[in-house]
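Okay, here's the structure, questions in a sec.
The other protein chains are all here in position, but one chain of the complex has been omitted.
Chain IDs A, B and C follow the sequence of writing; residue 1 opens each chain.
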């Protein structure tokens, strides 16, 4: 491919040069006498990204899938009951993992494109008078369909019901991009990955753990399989104990931690609220473009559309995978494919992380090229033009506000 | 600035990751016993980029301006007569340098936006019966206006006249991007820089020298100032002698030479003819976009438009510098400004080097955003759409051709 | 710290510039249409590093500890019996993990500095007439003491006894540095990490799996916890199935995989036998230096000394941690500390990975500086001189051999 590739998948995202530079360091001794000077502030600052004061953030060499597993193994025993929803590939896979790990999983099945309703969650919890459900699993942002769930509303409903279950959130494609408030929303475990809002390469599972859960795991003694020492690699208690001195129970991925340091610095410099507003603005530009082309998003309810990824339905007469192939082969543009139930029906534009208006326009331009190549009918420039119009209106508003 | 900056100036261009990696090496001893194994093939392969078999290519730590000076100092004495044209900032500056170095410079003055005609050159040379003109200077691609000169035609005209003057070409923003044939066109000295078609950082002046000139400089003995040893830093004979063994007369910029090695490899892998065709295709996309916006290029004659840079006239009611400022400040896009006579009248989109369709669309999208911000009237998406239409037509043609 | 830091710990090792460059790439889509063209040859070539034709090599985002866990979870059920040895921090921790995961672990306890004998393993296996022991765990190179175990001899003994247990090897600090032959030695699972012989940053657990084990895991159906789908993140069957098409069941750490590609290329270019011989030569230089200083290695039996790390006993009147602190603070040199039972008694010089004679001399020089600072008596230069003498004798031998 001649010229830069355009990365428009919902993770990995584009990497800022600052983060690339931060990771381009000589390898080092993770047991160096002064390592704690680096590690302790990093772990403290990560709490600000998760918006938790009482919780703890743990970082494992791994991926988001490992974070899912860590949540389950550290807190649940075989046979324990959990409640979640399946409304896309990733929410579905987390529920599958629950079953594979021997949990008793109740799954709210949704059409892909819909979000699970609060009522759907409420009905199951209300019926659970014995409080057999130990954990409620919520996928804040279903990466496969571009549909979000309202985590705060689920917590409010649980509180209304007085249900004591833990609340676990898959925030892999939302945290550090879409508003997330661990303490305010009463989240017990939140799972993020380095390759999304943190704008880094894959390789770190970043897990927020509430004070309640951390106390529980520290009180375990000698129990095996499921949530005792049996957690092994993902053990919260062992990790937290070593972290408290600024070290790790096994070799940490130091280069990625340097990237994470820079990532957290950048997020704090921009300000999380600004980060969220930017993602919303850029996402809205993409949605205007989709409308401009005469197409529609996979998300059926405008209230649940994702600010980090838009799945675009190409219509029955076209193969979305052909768009993806043309974009990749002819123009070096990577779009996300439809997964599972929506294979061939949608292509996905990721719009999260290190991103601005022109990067969005480049991705939209790439989509126009590829859609033309496969014969999808639309007015060339209509999508980009709609985004340009929206962005400049926003710019004008922001300039007026600044005056 | 959040998100990548968009570099759309006519040099420096975007740098391919491969070249960045090639330069990210530990520093090394330029007098190492095996250095010739690296240097000799590099200098040989550079000849293929200049398309010369009998000439020599020399590489100096410096910039294109240094290459201009090298051409003059190595071949001319104070008072020697030269002929050139001034049709933009850079062609003008080279003629200024001639005068500053004490040469007797005859300059064909053109309106900026026009190219000097072959006839204009012919008239002066025809009148020079005594062959007092020692060198004819041609700027192949005037970076300030996006206007090209037909070097081959000038050589043919000189041959027709039987005029023995040397032919010097400023190929800084053309070589390795627009067709250039040193031997076939009888060019005596050709000047390039690393930061244009070679897709590298600034820092190398790359100079092609014909067999005729090289023989002359090697025959000099002890003459001072102007073209003898007095060339000092830029001395062709000293450089060529050291190069012949694979070394340099003074410390070379080794990291840049590693980048140049990668650059030459990439140009050869793509194939120079493909490089030229790609630049033409991408440039035509930009020109369609300009037309789509209802604007016009600075270049007055479609036959002379540049495939590496387009200067766009914004019209009397608007300040082109405001477009540039908005693009840079609001969207991180760098366009080239109008220089000298066209300051505020044009903004320039560079489209050379490491570039493909979506990178062009990104720059065009940035232009649309900035033009909207400053109130230039056009249909949003009209420029990008015109480019999308052109690129996909070309894609279709290319796919048909491949069948 | 002014000047380069000297990394002389037994992992992470020094990283070759080639590997650093290979990882300095833009992020990319791990589901790209052509990803298999990158992944399939990489996984195939890794088999050559493990020296297996019939086995499979799997790569997980994680660390060596994750590899240990993967071995256990994929093959054993709670209550299953395993046999291993504890002769240093890392062999001890693997046995601890067995117990934490609910396995019935029989541990051969050794003095740190000794290696477990073949006889010790034999006695337990011989007594296990019912073949209740499902897996024998061997730490090929105990990183904490610089002591090796003879894996091939253990396999021969098992074969002699006709014991059907699986043979698992912790090769984290040996594979790609010390001879390892997966097929020839009948190893069922071999665990390596990216940050040792592979000369990379931490972040990949690299696990070799025999044909026998792979068939077993693929035959599992629906069993939970222990070795069924319950393996979750570390599941061999799921990983292998996705790998077979050139993809992964969850997001892979692409940048590290690019580093691994370069690492494997470099190991193959040097040739594994040359890699092993180099490690032996450099290690012997270190041992000569230790002798030159009048000190002794932690390894009590010269037949078991490690070619990747030497633990040096400083004697009762000195604190080895003071050496480590002085080396780090005053000279920027990182040595490994004594862990667990040997804390304060030894400091460790890692000598594996991207290493040559002068890098060893630098580490030895750093040791001399630090030992002087803390008052350990020795003749300055005696250690470096002994290594210089040995290396130049080897050089002379190698030159004679070449004639």
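The working rule: a contact is a pair of C-beta atoms (placed from the backbone, for glycine too) under 8 Å apart; a residue touches a chain by one contact, two chains touch by 3 or more.
As the structure is a prediction and not an experimental result, all values here were calculated from the model.
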Touching the hidden chain, out of C:190, C:305 or C:386, is C:386
Touch with the missing chain holds, among C:77, C:284 or C:373, for C:373
Touch as defined at the start, partner being the missing chain; which of B:146, B:337, B:366 or B:381 qualifies?
B:337
If the hidden chain were put back, which residues of subunit C would touch it?
1-4, 6, 14, 24, 270, 278, 292, 330-333, 354-359, 361-366, 368-369, 372-373, 379-386, 388-389, 391-392, 395-396
Just checking the interface: what residues of subunit B touch the absent partner chain?
4-5, 7, 9, 11-15, 20, 24, 26-34, 60-66, 69, 73, 78, 97, 99-102, 193, 195, 201-203, 224-226, 228-230, 232-234, 249-256, 324-325, 328-329, 334, 336-337
In subunit A, positions touching the absent partner:
17, 20-22, 24-26
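Heads up, the rule we're going with is that only the chains that are shown with their structure count from here on.
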Find me the chain with the mean Cα position closest to the mean of all the protein Cα atoms on display.
A
Same residues or different residues: which describes how subunit A and subunit C meet, taking over half shared numbers as same?
same
Name the chain whose C-alpha centroid is farthest from the C-alpha centroid of subunit B.
C
Round to the nearest whole Å and give the separation of the Cα centres of subunit A and subunit B.
46
CA centroid of subunit A to CA centroid of subunit C, Å:
34
Per-residue overlap in subunit C, given as positions that touch at least 2 other chains
20, 24, 26
